[in-house]
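The complex is shown incomplete by one protein chain, all other protein chains being positioned as in the whole.
After this line comes subunit A, so read on.
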Amino acid sequence: MSSILNQNTLESEAIYIFREVVAQFENPVLLFSGGKDSITLVRLAQKAFYPARIPFPLMHIDTGHNFPETIEFRDRLVKDLGLDLIVRKVQDDIDNGISIEEKGKYSSRNSLQTNTLLNAIDEFKFDACIGGARRDEEKARAKERIFSIRNDFGEWDEKNQRPEVFDMLNGRIDIGQNVRVFPISNWTELDVWNYIDSEKIEIPSIYFAHDREIFERDGLIWTASEYVYKEDHETTETKRVRFRTVGDITCTAAVASNADTVQKIIQEIRDSAISERGARIDDKRSEAAMETRKQQGYF
């Protein structure tokens, strides 16, 4: 038995939030992308409810344009921890005519995820969707509450948010509304990596430096894949890269890197001059790209 508990402030806060979600909502779900932030959430949830199992399912909104490593990882994690996984596919909504595929050089299914997510929330009547968004990622996310209310249409009313005082979380909502919950709101990218390191959390291999066939466009490194549109003059080459975020393959750029351990990644981030979402093609669309997507119900 250890004598005095010395808990990380951010970890304590996240666990407190998880417990409030389960106490205040009837039907929560954890939005799981297979990225390091949602994997961290799973670990925190395990700790929050131990020795009980995690009392809500995971849901993956699958664009169909995944890194295969992420999907393998997802399935193994779910099996190892005995979790329930729901998968809803953007492809199904495209096939049913609910969503229309983007065309052209920068086409991506990233924004189509919103439709699929909102339909799934409706289908399962989820009242709380737990996500791994962090306030340090992007300036619209910096304004998020920990309990962030969405209306029937999934819209975020950013100018009319409930005040969140002290640690008191008010999860009262009307029928039809739901809440997005962000337990690691106050974590930075480095905090997540330090936690992965200290907790020895496993993460998908694409976060570590590996050789990959890529091409360069607009100063970013794109993955050569059947899902990524490439013009004839754009030539591919093999380079040592890793990913800092893991999203849809069409909107996640790689960074040149030799960091093949968590420790090396932490050092690399400390020295890094480019922000994490600097390699997110979906944010480059405009100055307000994230805010606009969030208003429409994007995660």
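Convention: a contact is a pair of C-beta atoms (placed from the backbone, for glycine too) under 8 Å apart; a residue touches a chain by one contact, two chains touch by 3 or more; residues count from 1.
Following the convention adopted for this analysis, contacts and distances are computed from a predicted model.
The UniProt record for the undisplayed chain lists the protein name "sulfate adenylyltransferase", from the options "Sarcosine oxidase subunit alpha family protein", "sulfate adenylyltransferase", "Aldehyde dehydrogenase family protein" or "Amino acid ABC transporter permease".
Touching the missing chain, out of A:9, A:96 or A:235, is residue A:9. Only one of A:152, A:167 or A:202 touches the absent chain when the whole complex is considered: A:167. When the whole complex is considered, the residue among A:89, A:143, A:240 or A:264 that touches the unshown chain is A:143. Think of the hidden chain as still there; on subunit A it touches residues 1-7, 9-13, 15-16, 19-20, 22-23, 46-53, 135-136, 139-140, 142-143, 158-159, 161-168, 170, 172-174, 185-186, 188, 190-191, 194, 272-275, 278, 287-288, 291.
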